[in-house]
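Got a structure for you, questions after.
With one protein chain held back, the other chains of the complex are shown just where they sit.
Moving on, here comes subunit A:
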Amino acid sequence: MSKVLLKGNETIAEAAMRAGCKLFFGYPITPSTEIVEYLAKHLPKGGGTVLQAECEVAAINMCFGAAAAGARVMTASSSPGISLKQEGISYLAANELPVVIVNINRTGPGLGGLGPAQSDYFQSTKGGGHGDYRLIVLAPSKAQELYDLTMEAFDLADKYRNPVLLLADGFLGQMMEPVQLKERKEENLPPKDWKTDGCKGRAKRKIASYFLVNELAEEGCRRWQAKYDQIKEAEQRWESFYADDAEYLLVGYGTCGRIAKSVVLNARKQGIKLGLIRPITLWPFPVKAFTSHFDGIKGIVTVELNAGQMIEDVKLAVNCRVPVHLYSRQGGMLPHEREILKYVGQVFNLPVRGEA
């Protein structure tokens, strides 16, 4: 199949349609807006629905209704809009509704800027809304991955009855890259024998997250946590790049993961045994990547577009057995390869040549 040139946001929209997404509810916000625009243009042609909601809160709750009715549904936004959706996201998780949510991360806090940022890592992976819930969080780093992971997000959502968040940034959302539009693989997914679509021929169903009896509430919490444990075991994903014989590791996801690859190649040219772990799932965090690469690792640098958020998960993953440092740019700035390599040289006292 031939490749097409699409903007990152358009790639996500195209993948969603090909994954069988029938409904999209959203509200425009830069740098994610091309997603709603592309879908508004193309989804109705195939009998789907795109509705521009009155606000982000409405959009996520419309997703709630459509998912409860059994449909494949998606919403997309950027950081401040995602904050507004957090109430609904907590309810989606509590009611175990499969919805795909896209966050093209702006800078933050507050209104922030439009440049690439990863400042929503905590919000994405640690909750954001109220309660003890988890989202499956996918972090693509290039157009093909935007496409593949968007498609897969729908299957993961259905498989686990859980909202799935696709987390990218303005760099990935706005760039243009060739992408191969693969057809959807038929997954063997569980039947939606919980959906509320009218009780013809069966007993009534209800979808609600209200527990007045503490014993029942605890039972619900335990059920969710058991599901999260299952996801942690089965769905950790990462890319390992020159990590097998590495003495030093970079850890970066998304745009940072992409930049870090060049850093690794440059370091190797200088004889420095640098490798990269690029988390693809941010939740569950790919702890297994570190246990399998731990021997011989002398130090780690996380590369993040925030003040240091993922670094906490990396430290937990290596359990304080190696030093973990942070190289960070913020506010929409991207690190240059040579800055990162220079920092690696500094913190580990390695000879890095010139401007690298």
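As a convention for this text, a residue touches a chain if its C-beta (ideal position, glycine included) is under 8 Å from a C-beta of that chain, and two chains touch if they have at least 3 such contacts; residues count from 1.
One rule holds for everything that comes next: contacts and distances are computed from a predicted model.
Undergrad: When one chain of this assembly is omitted, its UniProt record names it as which of these: "M48 family metallopeptidase", "Protein-arginine rhamnosyltransferase", "2-oxoglutarate oxidoreductase" or "D-allose transport system permease protein AlsC"?
TA: "2-oxoglutarate oxidoreductase"
Undergrad: Among A:6, A:71 or A:117, which residue is in touch with the absent chain?
TA: Hidden-chain contact among the options goes to A:71.
Undergrad: With the missing chain put back, one of A:111, A:199, A:213 or A:320 would touch it. Which one?
TA: A:199
Undergrad: For subunit A, enumerate the residues touching the unshown chain of the complex.
TA: 22-23, 25, 49, 51, 53-55, 57-59, 61-71, 73, 87-88, 91, 95, 196-201, 204-210
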